[in-house]
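Left out: one protein chain. Kept in place: all the others.
Let's turn to chain A:
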Amino acid sequence: MKPPKLTSEFFTHLPPETTIDILSRLPIRTIVRSKLVCKSWRDLLRTREFADSHLSRSTSGLAICEYSSELRIFEFEDEHNHQHRHNPVTGFPCRKFATIRLPTAIQGSANGLLFSRGITRQFDALHICNPITRECIQLPTPENYVNSPTIVANGFGVSKITGRYKVVRVSLEYDRDPYTYELVGITKSSCHVYTLGTGKWRSIVASVPPLGNNQYSIGAFLNGSLHCSFALPPLRESDVHSQIVVALGDYLCVCDNLSEDEVVVWLMKEYGDEKSWAKEIVIRKPQFLRGFGGFASNFVCPVRIFEHGHVLMSCYAVCLFCYSNETETAELAHMFGVFDGHRGMQVMLHRSSFLSLKCFPMENVTSF
């Protein structure tokens, strides 16, 4: 076979942006393997330009944390297809990046960076990692908390205004009623913000209303802001503790799982307008969700809406299921693994990226 005429000089004739354009369309694992082709590709694939080009056209996927210790990353093949075909991208135990072995929860995802929290009674081990570039930053803990009960909630996202990556952390110390043991009265509240690249927490003065009993996350990241699940109109005042707010597409969303018979999905139809909360979907509980409602309810929340009214939903720690708004039926989504309710399973929408943590100055980046 005669050697191709132009291809021998192919990439020398193409400007780097075109090479980036072509390579950024490949599946994630193929891209990483392409670093082996030659040094100039390896260097090109490390650039911010490549990461941005890839992010602009990549599809989203899922981050699943099981047993509070095992992380798995998936990539949707088609962003809109209700069959939600998916490709497993990678998976590894959290102890790969966390120095101390702790039960770990994922609490935020932004442009391929995952924010995780290893929980003990005395302090939190907070990490930002990129599962693809295998880089990690351990954040300093803003303050130790020893007074129980304390509720700490974290959130992670990109500021719409500055484009900077921030962790927001709210902690509230409560008094308990000595007889009923219920939480009454906040004795101390604080709010801290960590901007990636600055290497330090800063305390901000904010009036923090009572948070839900929510070790899960501070809540939804949408429109460049974080949203907490307090004082949401559709919920009965007393139920705030068992709700979380999530971002669903372009909407803020809350799920009500208190009933034994149904799950109600509320959407804030006009962003920022509290009067616009509306019941979007009412799901009759399938057998596999029964027994997971009521006062000690597990959080149910939609993860992603696909075409034709298909919604991928998670029941915290129990299962992933797919609900069809057309046929009004729910089925377990076994393609992401079978969960049995004992595995501390957590699911989060996560768009894998090649964004290197080394682009943040003042941070001690480790590889794993």
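Rule of thumb we're sticking to: a residue touches a chain if its C-beta (ideal position, glycine included) is under 8 Å from a C-beta of that chain, and two chains touch if they have at least 3 such contacts; residues count from 1.
One rule holds for everything that comes next: contacts and distances are computed from a predicted model.
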#### Entry: Hidden subunit of the complex - UniProt protein name among "SKP1-like protein", "Protein CBG13796", "Exoribonuclease phosphorolytic domain-containing protein" or "Exosome complex component RRP45"
"SKP1-like protein"
### Query
Which of these, A:Arg29, A:Arg95 or A:Lys358, touches the one chain of the complex that we don't see?
A:Arg29
### Query
At which residues does chain A meet the chain that is not included here?
3-11, 13-15, 18, 21-23, 25-27, 29-30, 32-42, 90, 92
